[in-house]
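In this view, the complex is presented without one of its protein chains, the others remaining in place.
The first chain written gets the first letter, and so on, giving A, B and C; residue counts start at 1 in each chain.
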Amino acid sequence: MIVAMQDHAAEEHIQAVIERMVELGFNVHRTTGTNQTILAGVGTPGHFDVAEFGVLPGVYEAYRISSPYKLAGKSFRPEGTQIRFANGVVVGGNQVILMAGPCSVESREQILASAKLAKRAGAQFLRGGAFKPRSSPYSFQGMGLDGLKLLREVSDETGLLVITEVMEISQIELMLPYIDTFQVGARNMQNFNLLRELGHVRKPVLLKRGIAATIEEVLLSAEYILSGGNYELMLCERGIRTFETYTRNTMDISAIPVLKKLTHLPVFGDPSHGVGRRDLVPPMALASVAAGADGLLMEMHPNPDKALSDGAQSLFPEQLEKLVAQLRLLAPVVGRSVA
Amino acid sequence: MIVAMQDHAAEEHIQAVIERMVELGFNVHRTTGTNQTILAGVGTPGHFDVAEFGVLPGVYEAYRISSPYKLAGKSFRPEGTQIRFANGVVVGGNQVILMAGPCSVESREQILASAKLAKRAGAQFLRGGAFKPRSSPYSFQGMGLDGLKLLREVSDETGLLVITEVMEISQIELMLPYIDTFQVGARNMQNFNLLRELGHVRKPVLLKRGIAATIEEVLLSAEYILSGGNYELMLCERGIRTFETYTRNTMDISAIPVLKKLTHLPVFGDPSHGVGRRDLVPPMALASVAAGADGLLMEMHPNPDKALSDGAQSLFPEQLEKLVAQLRLLAPVVGRSVA
Amino acid sequence: MIVAMQDHAAEEHIQAVIERMVELGFNVHRTTGTNQTILAGVGTPGHFDVAEFGVLPGVYEAYRISSPYKLAGKSFRPEGTQIRFANGVVVGGNQVILMAGPCSVESREQILASAKLAKRAGAQFLRGGAFKPRSSPYSFQGMGLDGLKLLREVSDETGLLVITEVMEISQIELMLPYIDTFQVGARNMQNFNLLRELGHVRKPVLLKRGIAATIEEVLLSAEYILSGGNYELMLCERGIRTFETYTRNTMDISAIPVLKKLTHLPVFGDPSHGVGRRDLVPPMALASVAAGADGLLMEMHPNPDKALSDGAQSLFPEQLEKLVAQLRLLAPVVGRSVA
Partner (left out) sequence: MIVAMQDHAAEEHIQAVIERMVELGFNVHRTTGTNQTILAGVGTPGHFDVAEFGVLPGVYEAYRISSPYKLAGKSFRPEGTQIRFANGVVVGGNQVILMAGPCSVESREQILASAKLAKRAGAQFLRGGAFKPRSSPYSFQGMGLDGLKLLREVSDETGLLVITEVMEISQIELMLPYIDTFQVGARNMQNFNLLRELGHVRKPVLLKRGIAATIEEVLLSAEYILSGGNYELMLCERGIRTFETYTRNTMDISAIPVLKKLTHLPVFGDPSHGVGRRDLVPPMALASVAAGADGLLMEMHPNPDKALSDGAQSLFPEQLEKLVAQLRLLAPVVGRSVA
């Protein structure tokens, strides 16, 4: 930690800051300039809050100078994390992974058709929600356990892996037999109890960035899961909330290369939630892969106009096929491939 | 719902929109202008998503023209909601209610001292976290059940009511015997399963606005709790995330009069989280009451420099006393009182 | 400046950073910890960009540790700036100053009626735009020089001071004979050429915060004016752009106490632009003064429903009168008065 004092700060204020730093376990190095004194705290005290120093008398500003996350940092595993699934699919390798499917599981017919279409288009994963967090209590809330069973059934039939959202701790056990990857939605990115439990599970997790979460906060949430011992973790950019209202969210494409630089974890893009309109999904999917994404999460529905949720952002099946054809051409430009 | 077509939209596109509106259960009134056709959907179909229309061919824009929440709306209870507690305290009445205490319960000594200081300053509620959601897995995580027991004990001793945060469904039962009001934190504002359960509890709830939540989303979350049958609900503005970094969040004081206009529920301000620095808490507390708040939630610690969490935003006890003295003078200006 | 190196940074990278710091004119103090090296740059080189260091190899992060503004800082004039006008009005003193009037000057009748109503309500300044920056080229653009003459005429008649917006350098000369204070609008807060010119004028300036400007950027813009020699400067919070759409902007009330802490310049609040709806102006005006504002800028129109611009946020004359009555009661709570 560094504490920069105000110009000509009183010596008693400087001493009070030093005292508090020492109390927390820092070794303090003092640099006295003509106008300003700087205190560098060296060492690694367990618990401290840098904001506490910002309000002490005579302090100009206090800076934490080391990363608050360790296991999620690039230096922990510089070669990058790869996640291998039973059927041979590898996330985090050369291949860009595609996850596609409807927002919600609505019926056997709908999800089977979705699986076949996703498979044909080239996807490795079928996505689809069984438990739906909806902002209105009067909206469709998902099929629950029946939805999970359908996801497993049609995925086995088509040779796909299943990713679906977990919304609370009590669902983890219930979901384990039916799924291949837990998805943590944007609204739960800081549900720390849920993250801690997922750290103890032996099943991959895809963690989505919250709509108001900084990149550092995404990595702190990742740290919760990693620190529990679960290293099969993927991150996903899916749009942040800004003042722009034309798109549902503003997809922060730059978060993809930033995360690739800061962490060893695979990074996905979710253009469907990122923009919320199907006409914008193909350009944003292409942009995600051009910027270095390890995979894409995309909503596709056999009949989007009849979807019970998120129809506006679901691709038509033929749009997905056309998009994947473009992705196959684009991926080699950045040294990757699409199956 | 209103659908405004693009200028000179093709008749087939207009017909396709009308068909879909009728299918959803709307009666459609068509207004054909020289350039533009407008379709007004009258009626109250259960489930529909206005965004679905925005991506249909030929549509300029689609508007939901009625409030998506009903029970939370002002017209449901124009006289306003009052919540009466066993000891005679009334929230939502003429009196501005004060809730004060530390971020976390740390020890019997600390929480008893806090209770005495809060009481002496004029508070009706003691606040303090027993379960702490922390963004780093390496920070202090709260005392849990022991914390709840201490809260109850010292509150009974001092004649205060207890408000503390519930973080997940499994804690509800555990907390019921010890507390007077459940607090739902900003990170859980859209934890809809938790909200639904709190709708079935017979105990007041204070719901905090999420850092990226619009005012409409706050009211939709309130609707979840109200629709379960729990009408003893308070809302709380505690800062939103913006580009400004000097303050921890940007406290949206205008949300207070907006909510007072849109809903019958009591509205609190939480200046401690709103700004995150104790030197700014008094002016923002005064501003909240000047803008119409029914109460305040404030962090105060007997010894903020030694607090295990949020020390930087906790008031010194003497600051709280001085602030309450000012609030007593200010409240009458807006037709209220402070005990 | 402080440069924190990454853990175990290569010695050659550390040396490269030191070399660059020395080249810029810093004396460098090195603190070598077990894992991390910290370089403190002491001294005051003229031109440097802290971001340049953030992208050097081996650097974790670089921090500017002194305020980038000098003349605007509190320590430059700890007692605070007071601006005295010919008619005895003092801005920045004990009295809270009121500036009121329509968005635009529309006609002699309208502006005279406005002046009389503003005066009767207790205002010291008449505001009103002669040159209007409008986001659509098809909207009313203001009366120009004729508007300026009318402002002067009716203000002299009623004993008010005139504040009006300057939009470009060429208008300064034109405006000088007719006005008492130049207003720099939010959109021009970073029009640095305009600011520099206003630094050379001997007439007070009120500088509004831009909708995307941080508090630090407001103070850097203030520095432009001050560094030209014009110390009669007031700042004004008028709302920032956030994701919330119910209000036109989100008025950052906390900016008022933050600015009062960081600078010696008087700080105003403009609730009309801050929220954009007249029903919210009174609570936000009260909140501004409760939070420490030195004055208020408020839109009022003799007949808001017929206003050529910003009618929705203009107070009715009787609303203004009632509000000022409340302000007179509130100001003493924070040690101030309203005339």
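One rule holds in what follows: contacts are C-beta pairs under 8 Å (C-beta built on N, C-alpha and C of every residue); 3 or more make two chains touch, one makes a residue touch a chain.
It should be emphasised that the depicted structure is a prediction, and the values quoted were computed from it without experimental measurement.
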| item | value |
| --- | --- |
| Sole residue of C:G25, C:G54 or C:P332 that reaches the chain not shown, by the stated touch rule | C:G54 |
| Option touching the unshown chain, where A:D7, A:E61, A:E153 or A:E216 are the choices | A:E216 |
| Given B:Q15, B:T245 or B:S337, the one touching the chain that is not displayed | B:T245 |
| Touching residues (missing chain, whole complex) on chain C | 20, 46-47, 49, 51-52, 54-55, 68-69, 133-140, 167-170, 187-188, 190-194, 196, 210-212, 217, 220-221, 223-224, 227, 241, 248, 276-279, 305, 307-313 |
| Touching residues on chain A - with respect to the absent chain | 212, 214-216, 240, 242-247, 250-258, 261, 274-275, 279-280, 283-284, 286-292, 326, 329-330, 332-334 |
| Hidden partner chain, residues of chain B it touches | 2, 4, 6-7, 27, 29, 31, 33-36, 38, 40, 42-44, 60-61, 63, 65-67, 75, 241-243, 245 |
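FYI, only the chains that are shown with their structure count from here on.
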| item | value |
| --- | --- |
| Chain at maximum distance from chain C, centres defined as averaged CA atoms | A |
| Chain closest to the middle [Cα centroid of all protein chains] | B |
| Length of the line joining the C-alpha centres of chain B and chain C, rounded to whole Å | 31 |
| Residues of chain C touching at least two other chains | 242-243, 245 |
